[in-house]
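All protein chains but one are shown at their positions in the complex.
Order of writing sets the labels: A and B. Residues in every chain begin at 1.
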Amino acid sequence: MRAVAVPGPDLKEPTRVRTYPVVRALLRPVAHMLPHRALAAGSVLGLLLAAVPRLYERPDAELGVGLLRAAALAFALGAAFLLDDPARHITAAVPTGRAVRVGLRMALVAPLAVLWWTAALLLVPEAARPPVGAMTLEAAATLALALAAATAAVRFSGQSEPGLGAAGGLLAAAVAATLLPVPLGLLVPVADPGWDSAHQRWAAVLAGAVLVCAYCMREAVRPNASRAALTSPSGTSGPPRR
Amino acid sequence: MSDTLTRTTTEAPARKPVPARGSGTKAVLALARFEARELALQIPVVAFLALYLGLTGWSLYKNPDDFPVLHDVDRATQSLPLLLSVMLFVCVNRAVLRSRRRGTDQQFDVLVVEPWRRTVAHALSVVPFAVITALVVLAEVYWAASRPGPAGHPSPAELAVGPLTVLLSGVLGVLLARLVPTVFAAPLFAIAAFVLTGTIMSVSGNPHWLQWLGPVVMEIGAAPLPSDLLGRPAGWHALYLAGLVVLMVCLAVLRSGGRTVPVKAVTALALAATVAGVYGQSPSESEELRAARLEATRHPEKVQSCVDRGTAAYCFFPEWETRVKDWQPVVQGVQSLAGGPAAAARLTVRQRVDARYGLESQGSLEPASEPGQVTVGTRWGGNRIPEFAVGVASVLVAGDEESVLDMCDGRVVTTMWLALRSQPEPMTALRNLRIDDSVKGSAIVLAPTDPLAMSTEQTRIVSELLRRPRYSVIPKVKAHWRELTAPGTTTARVAEILGVPAAPQGTKEDDSCAQ
Partner (left out) sequence: MFPTVSASGLTLRYGGTPALDDVSLRLEEGVTGLLGPNGAGKTTLLRVLATAVPADRGVFTVLGHDPGTAAGRQNLRRELGYLPQTPGFHPDFTAFAFVDYVAILKEMTDRSARHREVSRVLQAVGLSDVRGKRIKRLSGGMRQRVALAAALVGDPGFLVLDEPTVGLDPQQRMRFRELVAEAGEGRTVLLSTHQTEDVAMLCRRVIVMSSGRIRFDGTPAELTARAAGRVWSSAERDPGARAGWRTGLGSFRNVGDPPEGAELLEPTLEDGYLFTLDGEPVREAAA
């Protein structure tokens, strides 16, 4: 945390000029604050799942699709804990906005996610590897959904640790997705004639999740009635030593 | 306290007596009740309970015409509780971790009800949900049994699987929380378990023992088998699941400090039960079962009894006796339309199954070669009824089922008219019987054994005949029965006999033989 310079009077510059050094200084402490164990657990489980087809003599693409979906879900569940920040109520009042703080966390995880997904794809034997582009779209949409759930929880309920709720919601959504009727289905088999139209829906999910993320990363400037009622931090006498 | 303590004499208590309190067991039950209420207030639990109830209700109304086979209905109750199980697993896990997450451990650890008894209470908090599941399962079976013509008997062991999976998921959530006290473990574990049971274990084609390690083994096939051919180690599997439930609870209790002799004894017992269950369910089908399945497929008469009703003898597997009264009107209806010797021909309606490949066999039945024998399957209701009518009609027309294979001439019209005219809504029946749900053009028509083919012209003639009143067609059929059922009579000739005008443009391929 020493890396963050105490803003002196000389730093009264336009925001844009100030953001870059702050971000650079924040990189290391934020990287240190990420929920490493959740991310690691999700990644490792995902890779294990992606490697399962190697146990089969003749794995097919359907098996690969199912397991890559499960792997992507595992990674996304780990990433749902990305915004957990026990000190959120302290950092909420600093001049560096939520968009920067949350965006930085996401940006730090993005390269990890890309590397992880590449590894997962490579782990699936070639015979069982489904269309890479379509699966990447699904994985990206799943991850975006997890992050959207977490950012939405932060914005609308002010929780400092939204991860568990977001992960639970994502899991529920995944279970519900298996029950979607055919014309709306997302989890279609490779050989299904609806594969392409399903991926148009996946793209819509991705776009929607990204929009929700972007919207929820902004901080409400005017008081938000629902949020105020939910979290009214009644007075200054918070619980001791928290 | 450590052993290094040196004891001193204790002073006399200087205070009024302790306020009245219940026993330890009562405290656990009160806590379980509290936790169950908390669980019931969790949105995911409520949502997925509602989803479970909704989907179950929908599945009951989905096929209102099917006649239930109760030793298949029992198995069908097993998969939907898994929905509830997933969410219970996550929420119970979260409830166990609540104290740790919120830092109330320090307050609660000095309270009278120790952590291990709290573990027991958490495990017990799932019981109401298992009871709800059991009630839903019983309602499903009761619903099926109260519909017309149920066959067979449900197996209590199969019915127990749904509630047991709900219990199992709950206690797994408790155990996981005691072993890995982090909140992100549960969702990840749920995925791993889903993949493990859904993709690796309970898939047909896997070794029998591996398949049965999963909580629910569905085994859905084309047609129900008699219960003695099921070969499902349902009792052992229920024992395995029950043992596993108790074992998980015991491990969680041991883990949270309840290392008492009774707990250890129950753990050993539960382990023994689980192992016994695995041992019992692991062997794949026995030679006897395979032989019995083969015999039921090849020589059903050896295990069937028959009853005479009117012109036909009805032979059925033991559990299907109640169906005879449903088959009989169909046979009579078709036969009453027939003419010549067929009107009084002696038929044998024989129930048949293809049990050679076990419960998941999807194959259709081979046509029977015995003259006058009509095949009926183990399913009944809905489309099965007109299909059976087609079977009866085709045997009346062609003599036996094997000969139907070569039937492509005018006899198709006779057969289809007989079968459909006996149905209350002939055109609907025609549409349902044809694979493409059409009433025009050529199509394949379903029957209990091999399907029939209808050409465009035959379809047109049959539709035309069905549009006419019964009394205008029946006398013609009876009068010309011999010619109508003679091999080689062309479709055009049949149309002529029955007074249907020829097609506007001369149709070349009026017989389905050409196709």
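Keep in mind that, in the parts below, contacts are C-beta pairs under 8 Å (C-beta built on N, C-alpha and C of every residue); 3 or more make two chains touch, one makes a residue touch a chain.
Not measured: the values here are computed from a predicted model.
Participant: Check the options B:111, B:131 or B:405 and report the residue that touches the missing chain.
Facilitator: Residue touching the chain left out of view: B:111.
Participant: Please pick, from B:103, B:424 or B:501, the residue that touches the omitted chain in the full complex.
Facilitator: From the options B:103, B:424 or B:501, the contact with the absent chain belongs to B:103.
Participant: Which residue from B:29, B:289 or B:474 sits in contact with the chain not drawn here?
Facilitator: B:29
Participant: Tell me, which residues in chain B touch the chain that this view leaves out?
Facilitator: That gives, for chain B, the contact residues 1-2, 4-8, 10-16, 18-24, 26-27, 29-31, 34, 98-99, 102-113, 118.
We take it that only the chains that are shown with their structure count from here on.
Participant: Just give me the whole-number Å value for how far the CA centre of chain A lies from that of chain B.
Facilitator: Those two chain centres are 39 Å apart.
Participant: Given the complex with chain B, which residues does chain A contribute to the contact?
Facilitator: 35, 37-38, 41-42, 45, 48-49, 52, 55, 63, 66-67, 70, 73-74, 77-78, 80-81, 163-164, 167-172, 175-176, 179
Participant: Can you tell me which positions in chain B touch chain A when the two form their complex?
Facilitator: Against chain A, chain B makes touches at 44, 47-48, 51, 55, 83, 86-87, 90-91, 94, 182-185, 187-188, 190-192, 194-195, 199-200.
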